[in-house]
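Missing here: one protein chain of the complex. Every other protein chain is in place.
And now, chain A:
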Amino acid sequence: MDEFYRIPIGTWGRDIFDWFKETFQWLIDIFTVVVKSAVEGLVDLLLVTPTPIVILLLALIGWYLRSWQLAVGTVISLLVVDSMGFWESTMQTLGLVIIATLIAIAIAVPLGILAAKNDTVSAVVKPVLDFMQTMPAFVYLIPAVLLFSIGFVPGIFATVIFSLPPGVRFTELGIRGVDSETVEAGHAFGVTPGKILRGIQLPLATPTIMAGINQVIMLALSMAVLAGFVGADGLGKDVVAAVATQRLELGIEAGLCVVIIAVFLDRLTAALGNRADYPTSIRATLSRRKSNKAIAAARSRIITVPTHQSAPLNILEKVAK
């Protein structure tokens, strides 16, 4: 009776997985080589470069995109990381997260655009994303190891799958949310759909897409810790070791490093899409200086070229000012 009722979904999944592995072995090999060299290259670069320089560069990036406060915070917190002796692990995790995020974005944004443009794609993608997000994260580690054995690559694979959904969702949401009249204006002036996408929809959807990317990074970081279970070097390994050996002090320190990386990446990417909210960033200062120059140039042009302005208009402008 029990045997009669049992539907062997797990076995079917396993069969499909085996077929996939045999058929696309070449693809798996390419993925392995590319991802492995990318992560290891990036991690090596971060580790070969003297620690103070890396800290300064990251702080500078923080200042460029957000504020000098973030830069100061970055310096202090990374010095804490280094003093605890977790510099190598932290850089490995950072490298893994960066590469995984880049891959996830490269898949999520185009997929999100497609879903925004096409209702059928959207209808298909949505349940798949739900599935990906609700499936327990640990489960991804099993096929990851079976496909890529152990190390960085299965960690990246699982991380990408786990962190992909918000990227797709936010991109679709952002593009669908662009004011339809503005898009219509593009059409009404005979602009091609490609140019409307690049010139109107993507720029206007940027804040939302950036919020999605922020989510992707956060999820990637949480998964990167789990990746320690499949042998990916980094803080994850330290956490797993701390759990296995019940060493609370190791757990606290490794966990703190994860938190520091998370806060840094979160603050950074939050600022990415909302330039206007961070007037003290280097980026905002530069663009302000540029626009001031343009306005000054325009002013001098106005003085030389008489304009046809009616009196009520001038009043209006004064009010507006």
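Methods note: contacts are C-beta pairs under 8 Å (C-beta built on N, C-alpha and C of every residue); 3 or more make two chains touch, one makes a residue touch a chain; residues count from 1.
Keep this in mind: contacts and distances are computed from a predicted model.
S.K.: Which of the following is the UniProt-recorded protein name of the chain this complex doesn't show: "Glycine betaine/L-proline ABC transporter ATP-binding protein", "Protoheme IX farnesyltransferase", "Ring-1,2-phenylacetyl-CoA epoxidase subunit PaaC" or "Sarcosine oxidase subunit beta family protein"?
M.R.: Of the names offered in "Glycine betaine/L-proline ABC transporter ATP-binding protein", "Protoheme IX farnesyltransferase", "Ring-1,2-phenylacetyl-CoA epoxidase subunit PaaC" or "Sarcosine oxidase subunit beta family protein", the one UniProt assigns to the missing chain is "Glycine betaine/L-proline ABC transporter ATP-binding protein".
S.K.: With the full complex in mind, choose from A:13, A:199 or A:279 the residue touching the hidden chain.
M.R.: A:199
S.K.: Could I get the residues of chain A that touch the absent chain, sorted low to high?
M.R.: 179, 181-182, 184-185, 187-192, 195, 199-200, 203-204, 291, 294-295, 297-299, 302, 305, 307-310, 312-313, 316-317, 319-320
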